[in-house]
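Every protein chain but one is kept in place in this view of the complex.
Chain naming follows the written order as A, B and C, and within any one chain the residues start at number 1.
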Amino acid sequence: MSTKHKIDLYALTWRLPIILWQLIFFVGPVVFMIAISFFVVKNYRMTEAFEFVNWQRMLTRGYFWDSYWYTLFIASLSAAIAMMLAFPAAWALAFRASENLRRGAVFLLIIPFFTSYLVRTFSWYVILAESGVLNAMLGYVGLGPFKMLNTHFGTVVGYLTLTLPLAVILQTVTMANIDKTLVEAARNLGCKPLATIWRVVLPLSKTGFVVTALFCFILAFGDFVAPFYLGGSQEPTLPILILDTTKSGQQWPRAAVVAIMMMLTLFAVAFTAIMLAYRKPKVAR
Amino acid sequence: MHGRGLNIILGVYVALIFTFVFAPIFFSLVFSFNSQRFPTIPLGEFSTEWYAKILSDPDIWQAVRNSVIVSTTTAILATTLGFCTAYTDFRYNFRFKGPYLALILLPPTIPLIIMALAMLAWLSRLGLSGQLWSIIMAHSVLTAPFAMAIIRLRLHQMDPDLEAAAWNLGGTEWQAMRHVIVPFCMPAIISSLCLTAAVSFDEFAVAWFVSGLNKTVPIVILEIVQGNIDPQVNAIGTFVFLTSISLVVAAQVIFISRQIKSHS
Amino acid sequence: MEKSNKKQQKHYLRRDVLRIGGGVVLSTPFVGRAWAQTTEINMLAWYGHGEPDMVGAFEEANNVKFVPKYYAGGDNMLALIAQSPPGTYDIILSDGEFVQQLNAAGYIEALDPNDYPFEDMLHEDFTKFPGHWDGDTLYSMILRGGHLGVSYNTTAMSAEEASSYEGFWKPELKGKVGHFDWHLPNLGMMSLKNGNGAGLWDLTGDQWQAVQDTTMSLRQQVGGFFDYGGTFNGLKNGEMLAMCGIGDWITGVLERDGAPVASVIPKEGGIQFTESYCIGKGSSKADLVKSFIQYMLSPEGQVKSAQMLAYPGFCVTKAGRAMLQEVDPKEAKRSHQMDGMPNDPIALINEGRIHYRDIPQQQSLEDWNDFWSEYKNA
Partner (left out) sequence: MTEPLVTFRNVEKRFGDFVAVRNMVLDIHEGEFLAIMGSSGCGKTTTLRMLAGLEAPTAGEIRMAGRLMNDVKPHERDTPLVWQSLALFPFLTARENVEFGLKMRGVGAAERKRRALDWLDRMQIADFAERNVATLSGGQKQRVALARSLVMEPKMLLLDEPLSALDANLVIRMQGVLTKLQKELGITFVYVTHSQSEAFAMADRVVIMSQGDIAQVGSPKDIYRTPANRFVAEFVGRNNILSGKVLGGDAKGMQIATPQGTFTAQTPQTPLAPGQSVSFAVSADLLTLSETEPDTVNKAQATLISEEFIGSLVTLFLEGADGMEFKVQMQERALMDLDLSPGATLWLGWDAASASILSEG
């Protein structure tokens, strides 16, 4: 706590190694990736250079932009669906469930996070197949079969596998932390239940919800497993494009271009979201 | 507020959500004991064939061994990184604290596939790719923020006077760290070790890119899914599930339940 | 650079011991630690080539252990080699048409032709396979081949319909046609459909445009793009009723499993994939690898290749074929590897209905690849 200008060995011990570690293993790779996007590939070998050819090539390709808008769309859509599906459950857990029940539910929802996502995806594959579990069950009640695999539906189911538990957990925790008396006060003042949610619960949970939606978006945006195995990679999302690009002929520089475009998009989305989340709520909406 | 009917509807809804979340886990378990190579309805016979197969495959044992090495080392490294950052954030104020915190907190916002690409390119440039170490370095960066968050939350609950009290009673800064900060954070440290180990144990995108010829369990799963797809995947999945779940339960029992309790 | 890629690791378990039973294994998983050190051979190959059914017996006999890295396409293979230090891979299983590029880039060692049974080849093409020789120097040893045509679900398509690539456009198949996610075999087939015949890889600008148009017209039929596992699963569970870009190498596995699928070589002609072994440049285990290649070219090895669990390929040696007929007549019959049988792969080659897979002659691989990405996004 001294204000001396001597080198404080103790303070540096907790600071310097982390800075170094993160510079080498986090900043390093990201910066290097940016550098790579200017390299060129000759005979399947990457050669150092400073050329814009990769940028030019990728950004002028129709399929890049098709993938880009599709990925943005499907990731946003699945984040929105995850948020909406999660809300009633989270609301019930936050306001209607006992504390023990809530804790148990959150605990259960943590479990899937630590089971293999690949295995769960593979399981969906079997469930959603035309001859799969779900269609068989629907068949008993005379419905279907429906084509669910290799469709946008399949992709979204895959994304939800990843994001829905997270959305429910974060929403529940957010709403459980709302001061209950505010909700009761609103009810007491004659606010109808739905209006209470709209005028009291949602504004109070805004920050938490925006962050939750952002996480859902990030997870879906960067996932290649769901669109590939459940969506039949049509249309290919950006992560699949990255894989395709690296697979075909060491085109790392072009993959780097795609990756950088993804990062820029994410930063833009995250920035907007954070601005939204921390903006002062309008009074009396 | 009104009543029973709403509660029932909500209960059913929550049950549906849980069904969605647990269906793949449940069916994976079922298929792992199903004799068919390509599971369809109706199911085939009960069989432990796939378990016998993975248990007798030395490559899978090697992968398990690799995964254990990677996840424990990652857990220790990430928790150390997380602890240092959390403590620095708790204790100090300095000019570039914002960037400093961003440095450790940003990685999860970057999609794994991008991290994977960048890591491989960078590590092979440094001559560090294709080894177990490569996975560990990448995973430690990816999981440290979770460790940081857990430990920071715990420190947030600590009376800041405790550390000063230790100095005041004649302890050096190092002694205070050892006898006060670390014991106080111990539950969070253990939780963090469990959680980071579990995350690392299941991560495949980055591991797949940087691992070279060293395979961890999720990479083996990925290769089976990409290649000779068969219910071994489910058997391994069940195994991974059991491992992760014991780690998570440990973490839960020790720390998380306390967090939720004190926050609601 | 680093030696670690080649670093010797202890071989923990021996397969035969483990086959005794899982329970024993579970209690003593690392019992093999004290055993003699095993030489590791790094293999770069398509999925399945490093699995126990292929290499297990050789590993046993020679106290070696194969460490496989699987790739997904020839350009992927080249990329993987390019980004690894020389000597990383001891043995490379390459598609025939990529050998030339491997050689040009200096990734592979020369072989001694006297080591291998060239006198016993089933077809003269196999002795002087394109790209495998540079003048009189041998660089790659052919292992096996397979034919690509129309693969289909026999309940959804008749053999008649499948006998032309036209079959993919059958209205009932809308959304049920799948692609193996690699441009070469798919675009090759479209080129054959356009009647380019033997010139399927040597396309003028107009022809290339026509191939693109033909391909695009198929897009509405397409239900997905799959890797090996996905192709497999899609055909098996009926999600896909016809697949473009594959052949018996996938349907054969499913047939063995009792699925109603088949592959035929349509009247426009079929494509042959050819798989060949190369020795990685700078490998310190070239002698071991050589004896492995010899082993795989022996009748025993050829039978293993024909029976390979991941996907079958036909024998290239007469002795291998004879032995297959003897030890596994069922598989020999299923794969038509019997003289006088219709669709005998060797007979198909003799009839001129088979074209070896190659890389585009007038366009770059990149152009094809770019079009493929566009097509996927369409």
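Here, contacts are C-beta pairs under 8 Å (C-beta built on N, C-alpha and C of every residue); 3 or more make two chains touch, one makes a residue touch a chain.
The model shown is predicted, which means the values in this text are computed figures rather than measured ones.
The chain that is not drawn here is touched, among residues B:Ala86, B:Val180 or B:Val233, by B:Val180. Within chain B, the residues in touch with the undisplayed chain are 159, 161-162, 164-173, 175, 179-180, 183-184, 186.
The rule is simple: only the chains that are shown with their structure count from here on.
With contact taken as defined at the outset, chain A and chain C are each touched by B.
Interface comparison, B-C versus A-B: the higher number of contacting C-beta pairs is recorded for A-B.
In this assembly, the C-alpha centroid of chain A lies 17 Å from the C-alpha centroid of chain B. Chain contacts: chain A has residues 126, 129, 131-132, 229, 246 touching two or more partner chains.
Multi-chain contact residues of chain B (touching two or more other chains) are listed as 40, 225, 229.
The residues of chain B lying in touch with chain A in their complex are 1-2, 7, 10-11, 13-14, 17-18, 20-25, 27-28, 31, 39-42, 81, 84-85, 87-88, 91-92, 100, 103-104, 106-115, 117-119, 121-123, 125-126, 137-138, 140-141, 164, 173-174, 198-199, 201-202, 204-205, 218, 221-222, 225, 229, 233-234, 236-237, 240-241, 244-245, 247-248, 252, 256-257, 260-261, 263-264.
For chain B in complex with chain C, the touching residues are 37-38, 40, 48, 51-52, 55-58, 61-62, 65, 124, 127, 130-131, 212-213, 223-229.
Considering their complex, residues 72-73, 75-76, 78-79, 81-83, 101, 104-105, 175, 178, 181, 222-227, 230, 233-234, 237-239, 365-366, 369-370, 373-374, 376-377 of chain C touch chain A.
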